[in-house]
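One protein chain is absent from this view; the other protein chains keep their places.
Up next, chain A:
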Amino acid sequence: MPLSPSTLLQLHTDIRQTRVSDEGIILRQEDGEILVVNEVAIRFVELIDGNRNLDELTDILLQEYKVDRSTLADDLAEYASELISHNVLSITAS
């Protein structure tokens, strides 16, 4: 399913995440796979609650990081695709 600004995302139930300093650690419990991600990516994951779409997530992060909207939106779409491919996120609605 392609990503769009209205795409709703949610974390898989076996995902656990935390921050260590300026990076994040994501554990996929199912198989013990661990990902280390940068500050923006972990913040993005922290904000995913199954209710906010990509556009709303972009709005929140825009207030926290000095970056232009289109760059951030592209980056988040890329993060989301990557995390979907790692079975961290799934799309609930598009």
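Basically, a residue touches a chain if its C-beta (ideal position, glycine included) is under 8 Å from a C-beta of that chain, and two chains touch if they have at least 3 such contacts; residues count from 1.
The rule is short, and it goes like this: contacts and distances are computed from a predicted model.
*Asks:* Pick from "Acyl carrier protein AcpXL", "Radical SAM protein", "Phenylalanine--tRNA ligase alpha subunit" or "(2Fe-2S)-binding protein" the UniProt protein name of the chain that isn't shown here.
*Replies:* The chain we cannot see is recorded in UniProt as "Radical SAM protein".
*Asks:* Could you tell which one of A:Ser4, A:Asn38 or A:Thr71 touches the chain left off the display?
*Replies:* Residue touching the chain left out of view: A:Asn38.
*Asks:* May I ask which residue of A:Leu3, A:Ile25 or A:Val40 touches the chain that does not appear here?
*Replies:* Candidates A:Leu3, A:Ile25 or A:Val40; residue touching the omitted chain: A:Ile25.
*Asks:* On chain A, where is the contact patch with the chain that was removed from view?
*Replies:* Its contact residues with the unshown chain are 13-14, 16-21, 23, 25, 27, 29, 32, 34, 36-38.
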